[in-house]
Every structure is written in structure tokens, then in C-alpha cells.
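Removed: one protein chain of the complex. Kept in place: all other protein chains.
For reference, chains read A and B in written order, and residue numbers begin at 1 within each chain.
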Amino acid sequence: MEKLWYQECNTGRRFIIKLEPGTHVTAALLDFARAKGLPFASLVSAVGSVRDVEFTGIQAGAHLPITEPRIKSHRIEGPLELMGLEGNIAQTAAKELHARFYIIASKSSGEVVGGHLVDAEVFATCEIVLAEYLVEGIERYHSTSGGVDTLFIDEESAPI
Amino acid sequence: MEKLWYQECNTGRRFIIKLEPGTHVTAALLDFARAKGLPFASLVSAVGSVRDVEFTGIQAGAHLPITEPRIKSHRIEGPLELMGLEGNIAQTAAKELHARFYIIASKSSGEVVGGHLVDAEVFATCEIVLAEYLVEGIERYHSTSGGVDTLFIDEESAPI
Partner (left out) sequence: MEKLWYQECNTGRRFIIKLEPGTHVTAALLDFARAKGLPFASLVSAVGSVRDVEFTGIQAGAHLPITEPRIKSHRIEGPLELMGLEGNIAQTAAKELHARFYIIASKSSGEVVGGHLVDAEVFATCEIVLAEYLVEGIERYHSTSGGVDTLFIDEESAPI
């Protein structure tokens, strides 16, 4: 079963962002996207350091849909080096902006940890490049079969 | 020994892609690139979750060229959170498209694993931003000294 949906889009504005210590990254980026009216934005780069990092993973052996007992929560006090925030911000059908962010960070041991980001607080600094994409026909919705919020793309490619 | 080759290029099309559960990511992206006629494309972002992930690493202490005994294969049933697919798709001299992808994913323990991607199957969802670059003079070829497929760049910069 190979299924791919896509939309071609134009590049919009680019933003270089710095978050100060103590800022909550998920909330701050969502507020920024709301203030700037970004219909769809993708994280290009995010580095610095974070503390009080909360993220989730999927239980090994889990089946779809992803339900509460199949999710494992993690909270790490840190501070951790931040190597990346990945993911995007998209609109729901109700024109609300939702984020789907993932974090890649490292402990003082050099070991890298991460997963689906709930939230994290900036420790010393956080430098971000955020790219706006001008696109239509994409909405974030809840997939009941998958158990996750994901993108609905209003056009299908059948290259395969 | 410092040696750098480069090509300046123009940005081409941007694609926001969603892969459904069960889709094989490497095959699906290569088929997409073939269908769209992308001469060179780089992964900007890829998040979601994957299962049955196959990737390779290099044996510690290995010397060049990278030969079969110097490669360690991994297969993880998962599912894993997907924090990133990195790398690019490029043409060979014979105009065939080849992918060089790397994966960054996390276990339910929060531990991050990854390496040179062979293939992975989408678990709940996979959201990708793929960027086309319009460039000439770049080809994927097999480096016998390195033992890997890499980029041949038909022009040399000597900034150093």
C-alpha cells in the first residue's frame, strides 16, 4: 500500500527568530504564527538550549490508532543542548493554527533524546528559522484511524 | 586537506507531502521525484511515525573505503516517532534518480536512533516538505575511494 498526497506551494516570508530564556517554545511560535497570519509554516532550523522538556514517544509494539495507553510521556529537567525542532504549523478547518513539533536534544552525556514535543522552555538562547509556505487545500485534522492530528491534503497525486 | 566543491543553484518548486500508513518512504519519495521530474531535491522536513525501520551505521574504527564488513545493519520494528529524514535525491550520469536519505527517530524510551536509511514504513502519518533545486553540473556517482555514492560537482571552489 503506497499512498502519497501532495500540494505544490510557493515560498512565502522567511523569519529569523530569537527566543529569550524562560520562553515556552511551542506557545511562542504559535502566538507568532497567529500574529503574522501564517497559513502554513515549517521549521527550517532551531538551535540553542532548553530545559524542562516534555515530549512523547510511541510504545514499542503499538498498533493503530495511537491511543493514550500507547503513548509514553517524558519530562527531562535538563538543561539540554537543542539540535533541532522539526515540523510545521497548519490551519484546521476552523482556521485555528495547530503545531506539530518534534524535538531533537542532547544530554550532558552526549546522548540524544527526543520525540513529539509537548513543550520546552528556552535555557540560554534559541535561534530559529521559520519558513512560510503559501498553499491552499491543506488542513490539519484528526485522523481517527491513525489516532493523530495530521494533514488533510485536498488533492491526490498518483505517481506510484 | 581541505577540499570543498559547490554549485550555486536556484530554488525550484516546493512540495508539501503526506504519506499514508503502510507507505514505504524511500520508494514513495523516489517515485514522486521521478513523476515530477525533479533533477535535485532536498528534504526540508519530515515528521510523523514509522515502523520496520532499516538503516545502517559505520563500524567504529573503520577505514576508507566503506566496504560491506565495515557496515552495520539495523532493523527496528518500532513504531518510532519520526523526527527527521535528511538528505537528497540526485541524478546519476544515466539520468536515474538516486536517494541518499538519513533517518532520525526515537524509541518509546525517548532514546534517539538513526543512520543511513534503507527503508521505513509509515506508521500513523508522515508529513514532509521537499524542496526542488534547479542546478546543473551535479551528478550522483560511486566514489571508489570512499566506498559510497556521493555527489560529483562539476566545478571547484577554492575559498580555502
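Definition applied: a residue touches a chain if its C-beta (ideal position, glycine included) is under 8 Å from a C-beta of that chain, and two chains touch if they have at least 3 such contacts.
On a predicted model such as this, the values are computed, not experimentally measured, just so you know.
Where the complex has a chain not shown, which of B:16, B:82, B:103 or B:120 is the residue touching it?
B:103
In the whole complex, what residues of chain A lie against the chain that is missing from view?
Looking at chain A, the ones touching the missing chain are residues 11, 13-24, 27-28, 31-32, 34-36, 44-49, 77-84, 104, 106-112, 123-125, 127, 129.
If the missing chain were put back, which residues of chain B would it touch?
Output for chain B: 1-11, 40, 42-44, 55-62, 64-66, 72, 74, 76, 84, 86-88, 100, 102-104, 111-116, 131, 133, 135, 138, 143, 145-148, 150-151, 153, 157, 159-160.
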